[in-house]
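Only one protein chain is missing from this complex, and each of the others stays in its spot.
Note that the chains take the letters A and B in the order they are written out, and that residue 1 is the start of every chain.
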Amino acid sequence: MKEKVIIELKNVSKHFGQTYAVEDFSLRVKKGEFVTFLGPSGCGKTTTLRMIAGFELPTGGEILLNGEDIAQLPPYERPVNTVFQKYALFPHMDVYDNIAFGLKLKKIEDGGKMRHLTKEEIDKKVKNALKIVDLEDYDYRDISTLSGGQQQRIAIARAIVNEPEILLLDEPLGALDLKMRKDMQLELKAMHKKLGITFIYVTHDQEEALTLSDTVVVMKDGMIQQVGSPEDIYNEPNNAFVANFIGESNIYSGTYKGDMKVRFINHTFDCVDEFPKNEKVDIVIRPEDVHIKENEEGMAKGKIVSKIFKGIHYEYILMVGRNELVVVDTRSFDVGKTYMFDIEPDGIHIMKKELTANIYNDAYIDKQNRVVISETPFPCDITALVQGSSLDDEGYVVGPDGTKYDFTDADVVATIGLDAIEILDDDESGIVRGEIVSIIYKGDHYQLTIRTPEDEDFVLDTEYTYDENDLVGLNVKPEDIKLKLKGEAKQYAKK
Amino acid sequence: MRKNKIFSRKTLAVPYAVFLILFVVIPLFLIVAYAFTDENGMLTLSNFSTFFSGGHNINTLMFSIFIGMLNTAICLLLGYPAAFFLAKKGMGFGKATVLLFVMPMWINFVLRTAATRDLLFWMGISGGEHPYLATMIGMVYNYLPFVILPLYTTMTKMDISLIEASYDLGANKVQTFFKTILPMTMPGVVSASTMVFMPTMSSYVISDVMGERKISLIGNSIQLYFDQGLWHIGSLVALIMLVIIAFGSLCTDSAPEEEVRGGLW
Partner (left out) sequence: MKKNFSLTDFLCKFYVYILLFVMYAPILLLIAFSFTNTKIIGNWDGFSMHLYRTLFRDKEIMQAFYNTFLVAISSAVVSTILGTLGAIGIFYSKKRTKAIMEGIGNIPVMNAEIVTALSLTILFVFFGVQFNFITLLVGHVVLTIPFVVLSVRPKLMQMDPNIYEAALDLGATPAKALRSIVLPEIMPGVFSGFILSVTLSLDDYIITAFTRDTAFQTLSTYVYGVTSKKGTLPPSLRALTTVITLIALVILIIVNVNSKEKKSDEKI
């Protein structure tokens, strides 16, 4: 029975107008599984949950519950129940009526006839649900007299009393304080075991996801980044985003040197992964996989610049050349001193580099010889399209053989290097403006993703500190935009 | 794909929308249509020439605007301090005192105005002898509550710590008032003004009752055309007022106004 798939999402998408909230989401959930959707806010996790609940209709794909497509079914006809982030208890009803709400509406089959539940049946179920959430004597309490934790329990009781096939939980612990969260986490886990219901849980708290789940689905920008057990996700992150999001980690850019050797932070280390020789890669190192040597020799050395006591261990920041390396260790070392350290070969996680440059496939040239990327014209060096050419007075490109080219509306591929984009604090002063949607620290610099109002992303490297959601302006020098014509130059030759 | 079965709550607004179209939008279009046509339904500008000839109507219009502004200014001058004191903490004024200011609104408007006239008459100020004075007093009496209420609501929502910050940064009481309190209460002032200005210049009841029909405002003109069944020229006057209202609401952002009005209860 354990292997039975209870719900399957097939290529589910949801877009609001032009923007995608969820894109091509496919997942199978087994009966009795505890699955968590994990990701930063706006990653589409809640939208996915709401599509399963029926509050949003997918714009594409199928949602199969026990093999039947329920994607277009209204919420009140689905055998799933939801625990809402802020509980959504009915304020004008007492605890009992809140829990009994669903039961009173329910019809069951009895001797071939449909009938409502009797008072006694409802009473029994409500009492039982209250018992499960440990609030036996609270039946006639007013909702507003309950603490946040108690309200949360009532919200859970209200959902599970209907014996749903799947229980959906939308950041249910988000409004509780830290201590209460920890307690509730354990209780939820115990409840899941006891009830045997499939749980689908949404959170942005990676620790919560790792603690609770059988399977974690990491999401970003409406797309699944990785699906796996908590151990897999932590130990073998698919990409820099997952590594950065799950747990503390050091992320660097490096080069695979071949023969299980990888070079980053100006040192070459042994590793256990294989990649094509000289490929650019991302490297993730968990702080606990670095071992500081007290006296012996090590692979490299770094100077401790910061030391923070964290209760059971110390957190150090080592400067290795220009790069920062975060290390945790239970032993005490001195700030200001230089130490040797080792990194275990299987502690070096190597990932295919996601992005080496910004590539825009649907750029085109406008009348003023600028390249238009995401509806914004950028000045560029258009003569690069034809080797040895120059611009004449009328703005036409003239080739070395004297041929005139008119590149207006020509489709091109524009490439901008990660270090070629200049970031400006004043969002009005650049060529294009946007909002910082992600920040990844890479040892000696940050990699920022800036999203324009037209939903185009620009990724750049910078040494300066910014915050997520900052509005910034971007500038690119004309010579830093590499252009490649789609098709032949002679198509654009002027007769 | 099956039909979308999720019920849309939007449909609940359909009767309301139909009502608005029938009794708000269409009548306004009719006003515009009537203003540019004659009795036979022919397109004409003769209503304009009738209205603007002789200068009498333009005088009435100008005078109405003047009375409207004057009344707005007087009401603000009287009402602003009152609202400020009412909202001030430690003053001991409860919500009950505020409601006392509002209560005259519960007594019929015509009766209230007539009572004011009787009071003035008893005091020896007869509307027949002092039509302007009597009308102005009637206007202030009637519209003062409309000023106090929005101002009071804005002031109670004002963040006191900003005033304290102003003192802390070295501003004295006068500076604090002009640089902190007044700008912060501006939405209330704007809202109060719109609630006084337009009704004042378009009301004909107060000028009729208080001024014993010796004063004519733009409202009186419309009423006169209405009595005589002159819909077309009446519509033109209404259209002119609509333009003034539209202009006024463009100048003042109407957004904060709703907030202020919602706070009565």
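The working rule: contacts are C-beta pairs under 8 Å (C-beta built on N, C-alpha and C of every residue); 3 or more make two chains touch, one makes a residue touch a chain.
If you're wondering where the values come from, they're calculated on a predicted model, not measured in any experiment.
Between the chain not shown and the residues A:Gly32, A:Gly60 or A:Pro74, the one that touches is A:Pro74. Between the chain not shown and the residues A:Ile6, A:Val22, A:Ala53 or A:Leu188, the one that touches is A:Ala53. Contact with the chain that does not appear here is found for just one residue of B:Leu45, B:Met62, B:Val110 or B:Leu182, B:Val110. In the full complex, chain B makes contact with the omitted chain through residues 7-17, 19-20, 23-28, 30-31, 34, 78, 81-82, 85-86, 88, 90-93, 95-97, 99-101, 103-112, 114-119, 121-122, 141, 144-145, 194, 198-199, 201-205, 208-209, 213, 219, 222-223, 226, 231, 234-235, 238, 241-242, 245, 249, 254, 258, 261-262, 264-265. Chain A meets the missing chain through residues 53-55, 74-76, 80-82, 84-86, 88-92, 101-102, 105-106, 142, 144-145, 158-159, 162.
Just so we're on the same page, only the chains that are shown with their structure count from here on.
Centroids built from CA atoms put chain B at 53 Å from chain A.
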